[in-house]
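Just one protein chain is left out here, and the rest sit where they should.
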Amino acid sequence: MPTESGSNMGFARVDLDRVRRCRRPEVIYCPGKLPGEVAAIAVSLHENGQPVLATRADIAQYGAVRSRLPEAVFHERARCIVVGGTPPSPGSWKVGVLCAGTADLPVAGEAIVALQTFGHTVEEFFDIGVAGLHRLLEEVERIRACGVLIVVAGMEGALPGVVAGLVERPLIAVPTSVGYGASLGGVAALLSMLNSCGSGVTVVNIDNGFGAACAADDILRLAMVPRDGKLKPET
Amino acid sequence: MPTESGSNMGFARVDLDRVRRCRRPEVIYCPGKLPGEVAAIAVSLHENGQPVLATRADIAQYGAVRSRLPEAVFHERARCIVVGGTPPSPGSWKVGVLCAGTADLPVAGEAIVALQTFGHTVEEFFDIGVAGLHRLLEEVERIRACGVLIVVAGMEGALPGVVAGLVERPLIAVPTSVGYGASLGGVAALLSMLNSCGSGVTVVNIDNGFGAACAADDILRLAMVPRDGKLKPET
Amino acid sequence: MPTESGSNMGFARVDLDRVRRCRRPEVIYCPGKLPGEVAAIAVSLHENGQPVLATRADIAQYGAVRSRLPEAVFHERARCIVVGGTPPSPGSWKVGVLCAGTADLPVAGEAIVALQTFGHTVEEFFDIGVAGLHRLLEEVERIRACGVLIVVAGMEGALPGVVAGLVERPLIAVPTSVGYGASLGGVAALLSMLNSCGSGVTVVNIDNGFGAACAADDILRLAMVPRDGKLKPET
Amino acid sequence: MPTESGSNMGFARVDLDRVRRCRRPEVIYCPGKLPGEVAAIAVSLHENGQPVLATRADIAQYGAVRSRLPEAVFHERARCIVVGGTPPSPGSWKVGVLCAGTADLPVAGEAIVALQTFGHTVEEFFDIGVAGLHRLLEEVERIRACGVLIVVAGMEGALPGVVAGLVERPLIAVPTSVGYGASLGGVAALLSMLNSCGSGVTVVNIDNGFGAACAADDILRLAMVPRDGKLKPET
Amino acid sequence: MPTESGSNMGFARVDLDRVRRCRRPEVIYCPGKLPGEVAAIAVSLHENGQPVLATRADIAQYGAVRSRLPEAVFHERARCIVVGGTPPSPGSWKVGVLCAGTADLPVAGEAIVALQTFGHTVEEFFDIGVAGLHRLLEEVERIRACGVLIVVAGMEGALPGVVAGLVERPLIAVPTSVGYGASLGGVAALLSMLNSCGSGVTVVNIDNGFGAACAADDILRLAMVPRDGKLKPET
Amino acid sequence: MPTESGSNMGFARVDLDRVRRCRRPEVIYCPGKLPGEVAAIAVSLHENGQPVLATRADIAQYGAVRSRLPEAVFHERARCIVVGGTPPSPGSWKVGVLCAGTADLPVAGEAIVALQTFGHTVEEFFDIGVAGLHRLLEEVERIRACGVLIVVAGMEGALPGVVAGLVERPLIAVPTSVGYGASLGGVAALLSMLNSCGSGVTVVNIDNGFGAACAADDILRLAMVPRDGKLKPET
Amino acid sequence: MPTESGSNMGFARVDLDRVRRCRRPEVIYCPGKLPGEVAAIAVSLHENGQPVLATRADIAQYGAVRSRLPEAVFHERARCIVVGGTPPSPGSWKVGVLCAGTADLPVAGEAIVALQTFGHTVEEFFDIGVAGLHRLLEEVERIRACGVLIVVAGMEGALPGVVAGLVERPLIAVPTSVGYGASLGGVAALLSMLNSCGSGVTVVNIDNGFGAACAADDILRLAMVPRDGKLKPET
Partner (left out) sequence: MPTESGSNMGFARVDLDRVRRCRRPEVIYCPGKLPGEVAAIAVSLHENGQPVLATRADIAQYGAVRSRLPEAVFHERARCIVVGGTPPSPGSWKVGVLCAGTADLPVAGEAIVALQTFGHTVEEFFDIGVAGLHRLLEEVERIRACGVLIVVAGMEGALPGVVAGLVERPLIAVPTSVGYGASLGGVAALLSMLNSCGSGVTVVNIDNGFGAACAADDILRLAMVPRDGKLKPET
C-alpha cells in the first residue's frame, strides 16, 4: 500500500519519493535486516522503477534478493547487491578512486559499485600507498584528469594528504579499519585524515565507501547543473 | 631571495609558486609563529602579488602585519588577517554557511573570510540549530539556492545530518569545540557528523572553518571548469 | 526457603519483597546466568504471584524457563522472556516509542515488552530518522498525544534532540550500538544525546531499552499518584 | 523588529514564541556571547513579558544585564542571572535536589535556580555522599516526599544508583566534573551513572544542572496535566 | 634440569625458588600456553613439592594437567586448576569476598580459589549490589568480622565505595567486565572504583581476582608477622 | 550545633563521630571550598578534639585556617594543612614511601603528611626510578624492613611492578600526572600499574597520595589488632 | 608483465625493484589477501631472485604458497612463510631479542624470522619479565654483547625501560596485545614504553615484530657501511 511519499512496510518506511526529491535512489543498508526484509524492500524499489543498491550485504541476503529478482548481481568483495542502475552520461567527469593497499579493496569496491549505480565512470588507482611514493608519482597526470577523487587508506592514512598536495580537486578521504594494534580499528587513519595539512580534504566515516560515493555524486551533479541556481531534477 | 618555486626564509619556505600550481594562494597558519615571522611571510606574499590570508591570528600578529602592510584588515571574531583578495565572479554559485548557535560564529567566520578571500559569495544562516526546527525549515528554499553548503555545529552536531536530508548539495560539516562535559572538546560533534545518516555529508577537523572553505572552493572551481578535463589555471 | 525480604538461592538473592517496596517486580538480567538458574528464579517469582520478565535472554534460557512455566512467551527480536504481567490501566497516558532505523528494533522491542509487562500502553513510531525529516513531521500530532517518549537511535543519535525541539514531553533517549567505524559501538550516539541542545532530554546506557522503560514507568506512576505526597503502593 | 515566531537580532534568533509552543521560556546560554549580547537578549525577553534566565554567566555579563534591567539577580555560585520567574503552584510536588559533596554545589545550584524560575519548590539534600551512608539513610523519608529527584555527584558518581534503590521516583542523575586524575573531567561519574544497576536512572551531560531541571519540569508538568491527553498550555 | 633458582624449560623459566624467596608459589597464567606446556610446568612445580595453581585455564589445559597429575581439580566457573595447596592456619583472619551480581562470580571465584590455595579461609557475600541496599546492610556485622575485604563489581562499580564507608578494613576492589554499552568492558567500573570517595580503597585490574587474592595474602601475612620487622619465611 | 553524629553546617556535614566509628578522623578535601569554609570545618574538628588534615590546600585556605588556629602548619610541596595529629606507636611497622623522580614529590609528600598525621613512621626512598636500577637495588634491604610500601611514579609507572618482584609486602601503587604527551595526564602510569605482573600490586587514583596513606593505615591497624576478630577502637 | 620498477598484478603492484632501491626485499602482509594472491606474489618475487617473507599468514595461505613453491617453510607460532633468505654475514653484530612472557612469543618470533631472512644472527632471551628481576640481571653480560636490542613485552610493558637503564644499545620496544582488562589490547604497554624514562627507547606498533626487525636491520646496515657517507647497495 504505497502512500504518496513512500511505502510503510511495518519494519521500514521505503522512501519511493526520494529520487524525485533528492535525485539519488534510496539505498538498502543491510546489517540488522532479515534476508526476507532486504528482498521485500528491493522488490518494492524495483517495482517502482528504481535502481536497487544494497550495501554491507551477506550471501544469505543476496540469495533472498535473487530468488525474487533473478537479475540481481552480487559484488562479493564490495559486499553489494545491485539491480539496475543509471547509465553513465557521456562527457562527464570521471571519479578517481585511489587506494593504498589491497586490504582496502572492499571499501574502495563499495564506493565504485555505488558510483557506477549512480551513473558515473570510475578510474581506479590501486596499491599506491605513500611508502612507495614512485607508484603515486607515476600516476599524477592520470589522477589530475579526474574531476573528483576518493582516496581510501587504512593504517597511517597518509595518502589523502599527499594526493591533496599534488592535485587540487575535490578530495574525499575514506579511512579504513585495515591495520592492527594502534590503528584502533581505523581511528588512527581517521584522525590522520582529519588533521591533514593538505587543504580541502574532507573525510567520511571509517569504511564508508558508500558515503564517499554519495559525496562525489553531489559534487558532480553540481558541476553538471547550469549556473542559474536551479537544480534540473527538482523542477 | 626568491627561488623559482618559492622563498626559503630559514624558518619557513614560502610557496610563491602555489597559485600557479594549485590556484589557491598559500595561507599563513599563525599559531607558533612570532609576530615578525607572520609579517615577513605576509610581505613576501604581498610583494609577489598574492592575496594574504592569515588564520588563527592574534592581535599582536595583526599589529606586526599592519605596521608593514597598513591596508591589512583584522576580522576579530574570525581571528583572520586579510590583505587583498580575489573579487567574486558574477553568476557563480553562492556558498551557504549555516551555524547552529552563536558560539559557533568564530568558526563560521573563519570559513566566510576565507571564502570571500578566494572570491566566493557567501549566504549566511546563523542560529538555526535543530532544537528549534522551524527556524531551519523557514530557510530551506534560500539554502537550496546555494551551490555548496558549509554547516557548522558544536555540542550534538546534528545540524548537518538534518540539512543533508532536506537539501542534496555538496555539504561540508564542521564540528566545533563549543560545548562542555561530554562534548569532549568537539569530539562528540565530530563523531555525530561522521555517523550522519544523511548521505553525502563530509567532515573536516574540529573548528576547521578554513579547511571547509578550501573544500568548497575546490568544488565550485570544478563546477566552473569546462568538461574537457583540463583546469584553466594550470594551462 | 523464602525469608521475609527475599529468597537466598546461593547464586542469587531473589527480591520477592520488591513489588511492595518499589512497585516494580524484580527483573532477571540473563547474561552470565545458566539456563537452570534463570528458570529457578523465574519459578520463584511466579510462585510468589509476581510477573516474570527476563531480559537479554537466549533461546537456551527460554527453553529452560518454558520447561517449567509452559505459558512463558519469548519475544525473539527483543530477547525477552515474559510470564504474566500487569494489565494496562484504562485512561492512562500512552508511552511513545520512536526509533530511527530498523536495526534499532531489538532495543526498542526490549523497551516495549518491559512497558507492556509493567501495564502500560505503547504507541510505536518506527523508522523515522532525521535523514528523512518528513517522516517525523507527519507524526508530530500522534507523538504529542503520548505522555512520555522513549527515543531510540544509533549512528549519529540525532533523533532525540530533534523530537525534543518539537514536543515537550518527558523524553528518554536510548543510544544503540547500531553503526560502524566511528560509531564506536554506540558511544557516538550516546555523546550526541548527552550534548543534545533540546532541553529536557535524559539518557540511559547504550542499548538499555529496559532502563528507559523503567524510567518511563516511574514518570507515569507519578502522574497517577494523588498530590498528597504519598505513594499508594507503599502504604 | 519581532516577527511572529521570534526576533532575528543578527547574531541570534530570540525565540519569543517559545513559551506558547513549549511552555518553558527560552534560556540564555552565556558562553561565547559578549556581555552586550547577553543584555540585549535579556531585554528582548523581558520586554515580551517573559522571565529571564541566563546560565553559565560571568560577572561581566551580569553587569551588562543589570545596567539595563536593574532588578536582575546574580546567583554567584550557580553562575545564573535571573529576572522575574514563575511563582510556585501550591500543592504541587517538590523536587528533591541531592548532592554528594560541597564541590558539587555550583551544578546543584544551577538546577535549583532553574527549577525556581520555572515555578517549582525545591528540597535540598547536600553533602550526603555514599562514603557516609548514614547521612543518606537519615533522610530517606524526606527524600520520598519529593515527586522528582535530581541527584548530583562527581568522582565515583555512585549516589544516584544507591538512591534509586531506596526511593522509586523519577530520578535524573547529573555527573559533575568534580574530581581529579582518573575522574577524567567527569567522565568517570558519567559512565558510572549510565551503568547504574538502579533501574530507572536517567542521565544528563556532565555539569548540566540546567538540563536536569528541564527534565524535572517536563515530568512535573505531566503530573499536573489532566489525563485526557491534552496539554493545557498548548490549547 | 633445575638450576638453583629455577628450571629453564626453553619456553618458560619456572621459578622453583619463589616460595623461599617470596613465600607465595609461582602461579601458571594459562592464556597463550599450549596444554602440554601448562602440564609440564605443573609437573615441574609439583615435583618440587609446591602447590599448583593455574588461572584462566580452559578444559583442554585441564585435560593435559590431569593426564599427568590425576589429583588435579578444575574449578570450572573460576577457570582454575589446583593441585595441592596450603592448609588454613587456625585463628587467622578470614577474607571476605563480596560480589555485586551473579555475573561477577567467575572473578570472585578466581579470588576464592587462589585464597584457599594460599591457605586462607574465605567468607562469601554474593549478590549484594547497591541497588538493593538492605541486602548489604543485613550483612555488615558479618563483613566486619573479616580481616580483609575483596569487593568484586561490574557495571557501575559502586559497591566498594559503599562498603568502605561502612567497614574500615583493608579493601581491595576488583572491577569486572560485566556490563554492556558504556561499561566499556569494565572500564566504567574501574574508573568508578579509582574515584571512590571511600578512603582506603585500592584497585586491581579488570577481572583480576587472582591479583586481589595476592594483595589480601600479602596483608594477612603481615598481620601474622611479629613486629620485630623480620619476615619468618625469609630467614 | 553539633548533633550526635556530626555537625550540619549548611554547606557541609562535618562527621565528628567518624573517629569513633572508623578510627580515622575526617579529612578536609579543599578544592571547591572557600577559605572561610575550610577554616570553619577545621575549627569544628579541632574543637571536638580531633586532628585536622586538609589536603590539596592553597595558600589562601591556609591563611584562613591559621588566622583561627595559629598552630596550623602548611606543608607547601605536599599542599597539606595540619593541626595536631596522632603520635607514632613505638614498635609498629614503618611505611616505606618510594618515588621515581623529583617531580613526584608533591604526591609522595601528601602520603607522608597523611601517614604522620595518622601516627605512622615513614621511611623515604626518593628518586629511585627504574631507569637507574642500581639506585633501587642498593636500597632493597632497607625497603624490606618496612611493613607496607607506597610506590609513587609517573611517566611509565614501572617502579611498583619492579619493587613487587623484589619485596613481597603489601604494596600500594600511586600513579602521578607527571609526564607529557602520551602520559595522558597520568593515565599511562595508571594503566601500567594496573597491568603490573608483580602479583599483589594494588592501585589508587592518579596523584592520590592521601588515598594510599589511608590504605596503608588500614593495613597497619589490622596488623596491630589481636586475632580475636574484634577491632579495639570500635568496642 | 613486469615493468621497470615492478609488476602490476591488478590487485597489487609488486615492487621488484625494491631490493636495489632499498636493500630490503618487499614483504607480503597477508591479512585481507586471498591464498591465491599470496601465492602469486610469492612466485613473482621468487622468480625475480628475491627472498620471500610473508607475515601474519594463516595455514590456508601457506598451503597455497607451498603448492607452488614446495621449499616454503611455515613458522607457525610466528605466523610467517619463508622461501629463501640472506645468509648471515660473519663478524657482524648480533640482534638480541628479549621477551617478557611466553605469551609474547608469536611477536618475538615474527621479529626473529624476519631478522634471519634479512641475514642477521639472533640471540634469544625469553621469559625475563621485570617481576622476577634476577632472571634479567643474570643475562646482562650476554645482552650487552648484542649490537641492537628488540624488547617485546605486553601487560605493563616495563621491560624495555629497565633494559635501557642497564645496557645502552639501540633498543626497539615492541608492545604486545598480551593482557586483559585495562591492558586495552596492548595500549597500556604501548603508552608505558612511549613514556619510558630509559633514554633512547624507540617504539613500534603493537605486535609489530616485523617492524622492529626492519628498524634493527636499518641500524646494523649503517654500522656496516664505511663512513664516507655512501651506501654500497645504492651505488
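Note that the chains take the letters A, B, C, D, E, F and G in the order they are written out, and that residue 1 is the start of every chain.
Assume a contact is a pair of C-beta atoms (placed from the backbone, for glycine too) under 8 Å apart; a residue touches a chain by one contact, two chains touch by 3 or more.
Values in this document were obtained by computation on a predicted structure and should not be read as measured data.
Participant: If you put the missing chain back into the full complex, which of the shown chains would it touch?
Facilitator: A, B, F, G
Participant: Please identify which residue in F:Val43, F:Ala103 or F:Met224 touches the non-displayed chain.
Facilitator: Of all options in F:Val43, F:Ala103 or F:Met224, contact with the hidden chain holds for F:Ala103.
Participant: Among A:Gly109, A:Gly147, A:Gly161 or A:Gly209, which one is in touch with the chain left out?
Facilitator: Per the contact definition at the top, the residue touching the missing chain is A:Gly161.
Participant: Per the definition of touch given earlier, which of A:Asn48, A:Thr121 or A:Asn195 contacts the omitted chain?
Facilitator: A:Asn195
Participant: For the full complex, which residue in G:Val27, G:Ala40 or G:Val97 touches the chain that was left out?
Facilitator: Once the missing chain is taken into account, the touching residue is G:Val27.
Participant: For the chain left out of this view, which of G:Ile28, G:Leu98, G:Val148 or G:Ala182 touches it?
Facilitator: The missing chain is touched by G:Val148.
Participant: By the contact criterion defined above, which parts of chain G meet the unshown chain? Give residue numbers in ascending order.
Facilitator: These residues of chain G touch the chain that is not shown: 22-24, 27, 91-93, 144-145, 147-148, 168-172, 190, 194-195, 199-206, 210-212, 214-215, 217-219, 222-223, 225, 227, 229, 231, 234.
Participant: If the hidden chain were put back, which residues of chain A would touch it?
Facilitator: Spelled out for chain A, the touching residues are 100-101, 129-133, 155-158, 161-162, 164-166, 179, 181-184, 187-189, 191-199.
Participant: What residue numbers in chain F mark contact with the hidden partner chain?
Facilitator: 101-103, 105-106, 126-128, 132, 134-135, 138, 178, 180-183
Simple rule for what comes next: only the chains that are shown with their structure count from here on.
Participant: Please name the chain that ends up farthest from chain A once chain centres are defined by their CA atoms averaged.
Facilitator: It is F whose centre lies farthest from that of chain A.
Participant: If I average the CA coordinates per chain, which chain comes out farthest from chain B?
Facilitator: Comparing chain centres, E lies farthest from chain B.
Participant: Between chain E and chain F, what is the gap in Å from one C-alpha centre to the other?
Facilitator: 26
Participant: Can you list the residues of chain A that touch 2 or more other chains?
Facilitator: In chain A, the residues touching two or more other chains are 190, 205-206.
Participant: Which chains are in touch, pair by pair?
Facilitator: Pairwise, the chains that meet the contact rule are A-B, A-C, A-G, B-C, B-D, C-D, C-E, D-E, D-F, E-F, E-G, F-G.
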